[in-house]
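Quick notes on the structure that follows.
A single protein chain has been removed from this complex, and every other one stays in its place.
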Amino acid sequence: MTDPILEMRNISKRFDTTQALDDVSLALYPGEIHALLGENGAGKSTLIKIMTGVHPPDRGEMLLDGKPLTLNSPVEAQAYGIAAIYQEPMVFPDLNVAENIFITHRTRSPFVNWGKMYRDAEEILSQLDVKLDVHESARGLTLAAQQTVEIAKAISLKVRVLIMDEPTASLSAHEVRQLFKLANTLKQQGVAILFISHRMEEVFEIADRVTVFRDGKRISSKPRAEVTPEGAIRDMVGRQIDELYGEHATHARSDVLMSVRGLGKQNTFDNITFDVHRGEVLGFAGLVGSRRTDVGLALFGVEPADVGEITFEGKPVQITSPQQALQTGIAYVSEDRRALGLVMPMSITANISLPMLREYLSALGIINFAAETRTAQQFRERLAIRTPTVQVPVAKLSGGNQQKVMLSKWLNARPQLLILDEPTRGIDVGAKAEVHHMIRDLAAQGLGIILISSEMPEVLGMSDRVLVMREGRQMGIFNRAEATQEKVLAAAMGQGYSE
Amino acid sequence: MTNTLRRYLRPQQIRELSLLLLIIVVLIFFSTQIENYLSPRFFNRIASDVAIIAVVAVGETLVVLTRNVDLSVGSIVGVTAYFMGTYLGNNKDLNPALAVGMAIGLGAALGVINGALVAYGRVPAIITTLGTLAIYRAALVELSGAKTVVIDAMPKWVQDLPSQTFVSFGGLDVRPLMLTALIVVVLFQLVLSFTQFGRRLYAIGSNPEGARFAGLPTERVVFAAFVLCGALSGLGGFMFLARFGNITVVAAQGMELQVIAAVVVGGVNIFGGTGTMFGALLGAILINILQQSLIRMPQISQFWINALLGVLILAAVATDALILSRLRQLWARTSVQMTEGQAKRIASGK
Partner (left out) sequence: MTRISERFKSWEGLLLVLLVAVVAFNIIESPVYLGGQNFVNLFQLSIEKIMVALVMTFIIINGEIDLSVASMMGLSACVLATLWRLGQPMVLCILVALIVGLIGGAFNGFWISMAGLPSLAVTLATLIMYRGLALVLLEDKSIGQFPQWFNDLGQKALFGPLPLALVIFFVGFILALVILQYSGFGRYVYVIGNNRDVARYSGVRVQRVKMSIFIASGFIAALAGIFLAARLGAVRGSTAEGFELDIITMVLLGGVSIFGGTGTLFGVLLSILLVLNLRNGMGLLNISGNAQTGVIGALLILSVLVPNLAARVQAEWNRRRAASQPPAAVKQAVSAE
């Protein structure tokens, strides 16, 4: 049994009042791909931050080759051969590939030796069996190519421990394959790899060992052969899948609320065709990067489609702006609360009324604060938002409550069709259940709901029908009865890439 | 298109080549409008004026590359020109090298204040340099007692400096000011292309958070850029003194607008990350040519030059934002196709 390269022992870390990590231990061995599973908030990111020197642990120790290690900065971690690549790689678009690879290098000479840089870059890329022109500017690189550059960067720093944090989130199936090939190459070279992912199928394809975190604690750590997906989910969630979603009762009616035919947007998605009925929950499944969000944004008029027809309540409509979408009766709850959903320093009240602010204005354009506040209080009750008052800035709320404010904001717009994009991402299990309950209630009231979700159990548990997308193409629509995880996943990942 | 050709004909190069073309077109146009336009005297006139702007523009480019801006360069030029003029008036035996060094040092010191506030104080560059523009100029007016520096009070070598000729190509003289500017442009272009410091400027302008994350010493680099900009402005101040001789307290007031115009028109992106010294030089040349030519056209009031300057800046920024970025995407997309096509060929070959 070889010794681990990097060992974390009894690591604990607290942020404000949250115990992010509680007495966690993990060992990374050379030539082993170690998968780390856990829901959001389970502590994975915190562990990575400690490993890469961003934060020091409160308690516990790190051992590198058996010797104690303290890191004061990411640069130090890199010097020890610990590197991380993330979902969003950091490239410098105005520099070329070779420069991007070597950007963190501290060379002795203040001068740049271009010839050597290009040669070394080409060598590393050939080691990884990748064809990229090192002279090319990094600007046009696909996300996958950027990640390749990041990996090349790590190799140039003689990486011994490579942490991959959700690297496949925005990759196509083909690109995921390429990435796994790279990972295996590194594995053969003796690098220890920590692979964090929400994609169960990927984990089971590539990992040698599987560790599960939940609520900041390590729940289990076993060789892959001893782990099953159901068991892993049970460890992650603490309950069986069906417990999470309970009995499903469909509220779908026969009348079609919205009809979409041949919706397409250049270089984004193509030929999307479906119907949504009143009271129906239509799930949109697919791996992240399948462009489901883009379809949602097109339906909401933020990034309108180029071609296709949309019929709403029997009438053809053209949706070219969010105001138009709202007027038509469509609302879109985005996946990123902070960047796209809420104005953080503003109060709950102001956030909720924002899309419909016109309705709260008097003749002169003055805001009717009393009416606004009443609305906010109504939603606070209806959605059980936990807050002392509705004047509190939303930045101070927990993730789950922020999500509820977002939902309130859009429900206040009285939509007929509600598009929910990853509505339960980043919120704890309890709040998740509340959101699901709410979705069912809304469907029962006759709303049409499009549920975009990357969590397979959620999509399968909540939907009446499931539309599967892959790389901007529609792969099929499954009825609830025929939609199994395997079928949906197979559709989401395609049958190979022979096109 | 072969890889090599693509490599050397990137959008940035196309931008600069079209600027060169524009300069030629402008020269041709004015030569049809004005008598004796293309004369050696004209060349020398332009060369000396461009020289000063070019030197300061090199400094400004260093700052703009990092996604910052320095509006105080005009005040720094004025302060150093005036200070050196007064000092030399009272110390005629000062060693020339020392004199130039003092000017550079004074400019660098003023640059240190800018750099410290922006890089370490985290005060946005626009605010900092808007403030120091006023502070430096106010200090100059107050501390100088509003006297005028007179050329006759200068040591002879300063008075003669602009007219010394090193080499002459049939009437086109290579004079000290122009030579200085050329050396500065070439030197700093080499710095940009071949030193870590230069590459870091691009990196910081291209992706500031990424640069910090990658462990680059961002604060130090930005600080250095402002110090160098100040130093070069100091050099420009000395050149200003030599060229104009009679310096008042409002010397070089408004020069920052010309310098920024030269930089922006020269293809240095106002958002940082792209641009070259060569481009800045071309920008300075174009603007100066337009300025000098308009003066010689009696039909058009010379006061149009400022309005024209504003239009040029707007045109340059609009072009870069709207056209150049699309050109870059197009460029990148063709390269991506190449590499994915290559990848597929390799994959299917296995």
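For the reader, a short list of remarks on this structure follows.
Residue numbering begins at 1 within each chain, and the chains themselves are lettered A and B in the order written.
Please note the rule applied: contacts are C-beta pairs under 8 Å (C-beta built on N, C-alpha and C of every residue); 3 or more make two chains touch, one makes a residue touch a chain.
The model shown is predicted, which means the values in this text are computed figures rather than measured ones.
Within the whole complex, the absent chain has one touching residue among B:L98, B:V150 or B:L322, and that is B:L322.
For the options A:S45, A:T311 or A:Q377, the residue in contact with the chain missing from this view is A:S45. Considering the full assembly, B:V264 is the residue among B:A119, B:A211 or B:V264 that touches the omitted chain.
When you scan B:V100, B:L130, B:V186 or B:L327 for touch with the missing chain, the hit is B:L130.
For the chain left out of this panel, the touching residue among A:V256, A:V317, A:M346 or A:A490 is A:M346. Mapped onto chain B, the interface with the missing chain covers residues 69, 117, 121-124, 126-128, 130-135, 137-139, 141-142, 257, 260-261, 264, 270-271, 301, 303-311, 313-314, 317-318, 321-322. For chain A, the residues in touch with the chain missing from this view are 12, 14-20, 40-41, 43-46, 58, 215-216, 300, 302, 321-323, 325-326, 332, 334, 339-347, 349-350, 354-355, 357-358, 360-361, 364-367, 369, 391, 393, 398-400, 409, 426-428, 430-431.
We adopt the following convention: only the chains that are shown with their structure count from here on.
Between the CA-based centres of chain A and chain B the separation comes to 45 Å, rounded to the whole angstrom. Interface residues of chain A, counted against chain B in their complex, comprise 73-75, 78, 90-95, 99, 103-104, 107, 110-112, 114, 131-133, 135-137, 139-142, 145, 178.
Within the complex formed with chain A, the chain B residues making contact are 3, 7, 10, 193-199, 202-203, 205-207, 209-211, 213-216, 273-274, 328-329, 331-333, 335-336, 338-340, 342-343, 346.
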